[in-house]
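One chain of protein is taken out of this complex; the other chains stay put.
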Amino acid sequence: MNHATRRGNATFGVLLVLIGVAIAILNAVAFHPGAGTQWTKRTEHVHTLEDGSEVRWTEHEAVSVREGREMAALEENAAPLFSRTAGLWGAAILTLCIFSFLLGDNPLYKAAEAIVVGASAAYWMVIGFWETIVPNLFAGLFPDWTRANFLPKLSAEASVDLLLLIPLALSVLLLLRLAPKIGWISRWPTAFIIGVFCGLRFISSLEADFLSQIGPTIKPLVVMGEDGFDLESSFSNIVLVLGTMACLVYFFFSVEHKGAVGKVARSGIWMLMITFGAAFGYTVMGRIALLAGRFEFLFDDWLWLIDPKDAHPAQAFLQTIAPMLT
Amino acid sequence: MMKRTIPMLLAMAAGIVMILAYFFPPLTPLQDKTTVWFNILAAVAFILGGGNLLKVHLKKVSDRREGWAYSMITLAAFVGVLAIGLFKIGVNPLDEFPAQRMAGDFRAEGSGFWYVYEYVFAPLTATIFSMLAFYVASAAFRAFRAKNLEAILLLGTAFVILLGRTAAGVFLTDFLPEEGILANFRLENLTVWIMNNPVTAGNRAIMIGIALGTASVSLKILLGVDRSYLGGGD
Amino acid sequence: MYEFLRDLDRRVIFSLMALAVAVPILLQITPPEKATPIVRDAFETIEALEEGDRVYMAFDFDPASAGELQPMATAFVRHACEKKLKIYFTALWPVGPQFIKNAERDVISRDFPEMVYGENYVDLGFKTGNEGVIKLVANDLRTQYPQDARGTPIDDIPMMAGVASIRDFDVIMNVSAGYPGTKEWVQYAVASAPNDIKLVAGCTGVQAPLLYPYYPQQMSGLLAAIKGAAEYESLVLGKYGRENEPGMYQEGLRRMAPQLSGHILMVGLIFVGNLVYFMARKRGEA
Partner (left out) sequence: MPCFSLTSLLLVAEEAAAAAETAESTGLLNMDRLPLLGVAVFFVLAVVFWISVARSGGQIKVREIAGLKAIEEAVGRATEMGRSVLFVPGIQDVSEIQTIAGITVLSKVAKTAAEYDAKVEVPVARTLVMVTARETVQEAFLAAGRPDAYNEDLIYYVTDEQFGYVAYLSGMMVREEPAACIYMGCFYAESLILAETGNSIGAIQVAGTAMPAQLPFFVAACDYTLIGEEFYAASAYLSESPAELGSLKGQDLAKVLAFGLIGLGALLATATQFVPSLQGAFDFFTGTLLG
């Protein structure tokens, strides 16, 4: 692709986002006032500590706009929350930025890509710290300290688990990677891990995917029903049994696909192609459902053009665009 | 010796113990333990991964290489989310333990990390995922061409399933009777038959092959035949 | 025309797909659905239960697949509530509990306020260990779940009386997005007591081809992808529907409109693609 068309694509993508945001602002002002507003119900928490000082915080619970307005009318503590409204608008704009890639690479997509890479890498690191290192490593090695600082619910009987020194030692070896001279020592922990999982998978694959696939494939090729020969079941079983066997032949490595073997292997490929076609067809369903989900987010939560969940004031889409058309 | 042989022996020993653990119940708890160990190791490894990410992008910024501004965005997002998550910014304490702020649930609604999930992480990843709807369309247009019998079977099956899984399928073959042998050719029934027979056959053979492939790769490593994971071999 | 189609820009296809999905959503069309036997069997399995029978409701999915699976989860819970069954919620995915909370908030407390926690339904929460948990609850549920998600010991929960293992349930209702999920429930729970317990499952489109082989022997019914969800919703609404039915119970049905137009577009694209191919062959270009 040459430079000029690439710049053309970039303009397209940026335009898509800008037009989308402009329409959204117009919509939120003129057609669906306040579209995208997020409401919360507030609960105050006040606790007096042992030293007499007070801790207080406000808990926010998301409610739909409709519920929020009903609560507010009953003088319950519910109101729109700016930070969440801004968050939703940000999410919607980021969604458009990602979609703009379909028209061509552009600065807005690059920005969204940079955000998703940085944020998601940190996201998983934080999860790894709070959900693996703290409860599995710290809690096992320093239970009292962990209870006092992070996990007050940790059982008082929890004792020190010295076996955890093994993963700790492996981790230290791994981090020696950062030292240039003895970086090779990081091979030890990786080799250990690879060995462990080779052992585990060696057995589990033979059990779950070898033995357990053979059993259910064994079916009678000729089925006798109550009123004699059952053509439909017999045909189905023949396809299943011979089909599986033909596909197996396709996977033979030490026999050339020639002559009779070649013919069987060929019919094995046919089976595989049918399998792939079916899987393709099925997966399309899921993918379209996902896209529908994103569009509902944009049209329902953000723009309030539709209201399938009875969550907010909305006019039917046609009523909204009618004044624009006339 | 230290670089090659010891790690190889380590891998072999670990693997063999795991295999034995399967058959000898006294060893079985080891399977779960090692999985936890792996999770710990992988979590600690984040330090290396994160360090590498910082290095790559800081270098890009300092060299003013093309696109360095985007590297700045990545760095800001990375450091920001890391700080919000590790310091539990915006997290309320638990009602039972009001004095311990760091004991609060870092994912609870309203916490800083929740904002990151709800308004950045979830919408971005779901949108990237949903782009597949567009890619399946362009792949179907371009790649599903009846060049030979194999391709015809592939696209023919996809065709039947696509139609059979919506109201269109019922509508198209509504003229066929609901009972008897012809009923099998109603698209919604044909779909089920295809799934139950040829597709199952194909999947079974693929699974058996995969099982053997997995077992073979594992075995080669445990035997020391394949040492490329240690960096090249023979 | 031929040249136009041959050199068709991907972006034209992308735009067509966007329109095919967006327009039915904006117009809020809900096409009618007719249930296929595999979904009808799932529905009838639940219909055959008596008031007070126990269902094990396993939510094994995450937000990424909620678009396909949330409608199934909602329909399952609604159906169980309408039948006045005892519901035991569990999750094997770390993010699963969120969907249990959604079901409690959106279905039970809103439309079935008479249901009492601990008597009519209980949330046993998330448990790590993947299929290991299934293997264990197949024999002994009480040691796996010494307390519910709220920290109450299960001995203090009225509806847990008489529940020792998975055999004491009548049906497992599983909503699954992958591993661990329906396959593991079949392999470890149903296989342990094939005559005592039935399994009804809902799964994503990607998994469906791998799960079909288990029906009808090991699995009483299967809701495959959004289509399965829509069919089940139509059955539930057909039997228990009221006036002014909330939109939540028709999420799957609503999603079928973009689905239908999307599929027709796909079929059309494959057709046009082949037309181009044959024209090219005729002209000797391919």
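For reference, chains read A, B and C in written order, and residue numbers begin at 1 within each chain.
In the analysis below, a residue touches a chain if its C-beta (ideal position, glycine included) is under 8 Å from a C-beta of that chain, and two chains touch if they have at least 3 such contacts.
The structure presented is a predicted model; accordingly, all values stated were derived computationally and were not measured.
Engineer: Identify the visible chains that the left-out chain touches across the whole complex.
Structural biologist: Contacts of the omitted chain with visible chains: A, B, C.
Engineer: From the list B:Phe97, B:Tyr135 or B:Trp193, which touches the chain that is not on show?
Structural biologist: Residue touching the absent chain, from the options given: B:Tyr135.
Engineer: Which of A:Val65, A:Ala139 or A:Ile203 touches the chain that is not shown?
Structural biologist: Going through A:Val65, A:Ala139 or A:Ile203 one by one, A:Ile203 is the residue touching the chain not shown.
Engineer: Of B:Leu30, B:Val160, B:Met195 or B:Leu222, which residue touches the hidden chain?
Structural biologist: B:Leu222
Engineer: Which parts of subunit B face the unshown chain closely enough to count as touching?
Structural biologist: 5, 12, 16, 19-20, 22-26, 38, 41-42, 45-46, 48-50, 52-53, 56, 67, 121, 124-125, 128-129, 131-132, 135-136, 138-140, 142-144, 154, 203, 206-210, 212-226, 228-234
Engineer: Tell me, which residues in subunit A touch the chain that this view leaves out?
Structural biologist: Residues of subunit A in contact with the hidden chain: 1, 98, 101, 105, 109-110, 112-113, 116-121, 123-125, 174, 177, 184, 186-187, 190, 193-194, 197-198, 201-203, 205-207, 210-212, 214-215, 217-224, 237, 241, 244-245, 248-249, 251-257, 272, 275-277, 279-280, 283.
Engineer: Extract the touching residues of subunit C with respect to the undisplayed chain.
Structural biologist: 10, 206-207, 209-210
In this section, only the chains that are shown with their structure count from here on.
Engineer: Chain touch graph shape: choose line, ring, star, complete or other and state it.
Structural biologist: Contact pattern: complete, every chain touching every other.
Engineer: Which chain's mean C-alpha position is the greatest distance from subunit C's?
Structural biologist: Comparing chain centres, B lies farthest from subunit C.
Engineer: List the centre-to-centre spacing of subunit A and subunit C in whole Å, with centres computed as mean CA coordinates.
Structural biologist: Result: the chain centres lie 17 Å from each other.
Engineer: What residues in subunit A touch two or more of the other chains?
Structural biologist: In subunit A, 102, 208, 216, 275, 278-279, 282-285, 288, 290-291, 293 touch at least two other chains.
Engineer: Among the residues of subunit B, pick out those that touch two or more other chains and give their numbers.
Structural biologist: 122, 125-126, 129, 133-134, 136, 140, 155, 158-159, 162, 165, 195-196, 199-200, 203
Engineer: Taking the touch rule as given, give the residues of subunit A at its contact with subunit C in the complex, in rising order.
Structural biologist: Checking each residue of subunit A against subunit C gives 12, 102-104, 131, 208, 212, 216, 275, 278-279, 282-286, 288-293, 295-296, 299, 305-310, 316-318.
Engineer: How about subunit C: which of its residues touch subunit A in the complex?
Structural biologist: On the subunit C side, the touching residues are 11, 14, 17, 21-22, 25-28, 65-68, 94, 187, 204-206, 208-209, 213, 224-227, 246-248, 250-251, 254-255, 258-259, 262-263, 266.
Engineer: Which of the residues in subunit C end up touching subunit B in this complex?
Structural biologist: 8, 10, 13-14, 16-18, 21, 31-34, 36-38, 63-64, 129, 132, 208-210, 212-213, 225, 227, 256, 259-260, 262-267, 269-270, 272-274, 277-278
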